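Every protein chain but one is kept in place in this view of the complex.
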Amino acid sequence: MKRYIARRLLQGVVLLFMVATIVFFLGRLTGNPVDLMLPEDATAEDRANLTQTLGLDGPLGEQFLIFAGKALHGDLGNSIRMKQPAVDAFFDRLPNTLVLIPWALLLGMVLGIPLGVVAALNRGGLLDRAAGTIAVLGVAMPSFWLGILLIFVFSVELGWLPSSRMGGPAHYVLPVITLGTFLVAGFMRITRSAMLEVMESEFVKLARIKGLSETAVIWKHCLRNALIPVLTLWGVFVSNLITGAIVTETVFAWPGIGRLTYEAVIYRDFPLLQAVIILKSILILVINLGVDILYAYVDPRIRLA
Amino acid sequence: MSDAILEVRDLHTHFFLRRGVVKAVDGVSFTLKRGEVLGLVGESGCGKSLTALSVMRLLPKGGARTLKGEVLLDGEDLLERTPAEMREIRGRRLSMVLQDPQTSLNPVFTVGDQLREAIERRRQGASLSEIMKEAVAALRRVEIAAPEQRIGQYPHQMSGGMKQRVVGAIAISGEPQVLIADEPTTALDVTIQLQYLKLLKRLQAENGMAILFITHDFGVVGRMCDRVAVMYAGRIVECGPVKRIFEAPAHPYTRALIASVPKMAGSAGRLATIEGQPPSLMDLPMGCRFAARCPEVEQRCLDAYPGTVRVGDEHTADCWKVAAG
Partner (left out) sequence: MAIADRPSPTAEQPRRALWRALLWPSREASPRRTARVPWVPIAIIATIVVMALFAPLLAPQSPIDQTLRDKLLPPAWMAGGSDKYLLGTDAFGRDILSRLIYGARVSLLVAVLALTAGGGVGLMIGITAGYVGGAVDNVLMRLVDAAFTFPAILFALLLAVTMGQGLGTLVIAISLLLWASFARVIRGEVLALRQRDFVALAKVRGCSTLRIMLTHILPNVLNTFMVLVTLNIGVVIIAEASLSFLGAGIPPPTPTWGLMVSEGRGRIADAWWVALIPGIAITLLVLSVNLFGDWLRDRLDPRLRQL
């Protein structure tokens, strides 16, 4: 188990290095952000200054070494617009996103997994088809639009819920639904197909032969096995949530790292965007590592391998 | 107290599919006596397993239904029981060992957990340590070495033969009166097969339970069973004491089956095979189901089903030739 974690950790570090490198070179080889950041009538001097501030002068290899050296010390450059280290800006906003994501994940699981089980039990029946419709719709609606629709219905028309910014519990409702809807659909689909497969297996038959109640057979023997594929997708879901947060936080003016990403894009704040991408990658890696460990816990075949 | 512990009468279990009705079990009758081992033999797909599942009332999803017949366990018709009553009966009075040990155990629970579930039902209110002690004893009974360690292990840490022993331990932990063993050794290595059969025999002698032993292997029948029922295309075509069936098989299908068993005493002769295919269970012939492959077929075999005829002491067969003679 320890070796397993160590191996995953090492893989994570390698992956992170790859991402940082790709981000670095992608940013510099595909064009010059200086052109996009300066007004059209900027002087050559302005250009030279900005180029220097961004560390975009000198040979690429040298740039990279400087960049990497600084990055190892936790310095990913300064945000142009906010005039503060990009890392600080990120960590200022991070907690606001982290309070949102678990709720969205919870919503996805609490609704999606039981719906998937029920759909599997009623395969081909009315409930199955209803759940299928929810799943198809949940995937087809772009979340930025869903967010606006929810604001229109619940804030503008009904006046029940606040439409933007952070605040009391009521402020969480719409962003969490917006962020979690595709998860409900995702969890449901996977749970359903995993359950259908598990329910046909021989050990389920043996559980029935033992005379176990249907409740124990379905919710203990079947679901515990069906959760294994569901869990493998956790990492993908969380990384989807972190990107999904960009759109959701933009719609709801939620001051998290998603909104920060959006701001970096519209203000062409290249150093900030570069830092945000690398830091988000670290975040996703850490979460994936956590999921892998959890996965090993649920599936003894991995834990004891 | 009657002699029979399990009596199946005229059992019909069909699959109702869009494309037609598959008559997988179509009028099966047999009797399992207390403490005996009855072999149920036939080719793949003849309905043996489905017969067993019908008795357990655990039909596969997807259109299988038991239409008529009786399944009397100690005189009580299981087909009339509610699902809740069946759960009480399963594991306690009627149990089953499945074919494939690799998939019969739940991979995410320890062997001990899976045994415990079975034992708990019989020993309600017992403390965990008592139950675990009993689980260890159950493993020891199926000849698993170091059961104290094994109990905390997961199925993937065990060999196939050992897993099948665990499945056996789970199946008999409720001390059932009837155990259905559905090809329990098919998936095992040949050397392990013999050990497992011996184990089953021993357990049966200890508990006095009756075993319905399903197999496609006549060789195993001779080793395990007291009596044997031969099944073909959804029906039992011959039934009798093993000795009689081996010495004087009445049905041509049984004769062909026996001829196809390799003799241990190294006779190098060519093994007999049966030509042709069994009939489609969706479109069964009017007459004898074996007629199309039977070397002794006559016109009346094609016209009508022969019906069950008594050929000797406890020996019956469904064949016109026997009926005549």
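Letters A and B mark the chains as written, and numbering starts fresh at 1 in each.
Please note the rule applied: a contact is a pair of C-beta atoms (placed from the backbone, for glycine too) under 8 Å apart; a residue touches a chain by one contact, two chains touch by 3 or more.
Everything quoted here is computed from the prediction, not taken from an experiment.
Within the complete assembly, B:V22 is the residue of B:L6, B:V22 or B:V37 that touches the hidden chain. When the missing chain is restored to the complex, the residue among A:A6, A:A48, A:L98 or A:L137 that touches it is A:L137.
Screening B:G35, B:P107 or B:G219 for touch with the missing chain picks out B:G219.
The chain that is not drawn here is touched, among residues A:R47, A:R224, A:R268 or A:R301, by A:R268.
Where chain A meets the missing chain, the touching residues are 15, 18-19, 22-23, 26-28, 30-33, 35-36, 124, 136-137, 139-146, 148-149, 151-152, 156, 193, 200, 202, 235-236, 239-240, 242-243, 246-247, 250-251, 261-262, 264-266, 268, 270, 273-274, 276-277, 280-281, 284-285, 288.
To be clear about the criterion, only the chains that are shown with their structure count from here on.
Look at where the CA atoms of chain A average out and do the same for chain B: the two points lie 52 Å apart.
Considering their complex, residues 56, 58, 60-61, 83, 87-92, 95-96, 98-100, 103-110, 117-118, 121, 154, 156-157, 167, 170-171, 174 of chain B touch chain A.
Listing the residues of chain A that touch chain B in their complex gives 123, 199-203, 205-214, 216, 221, 224-225, 228, 298-301, 304.
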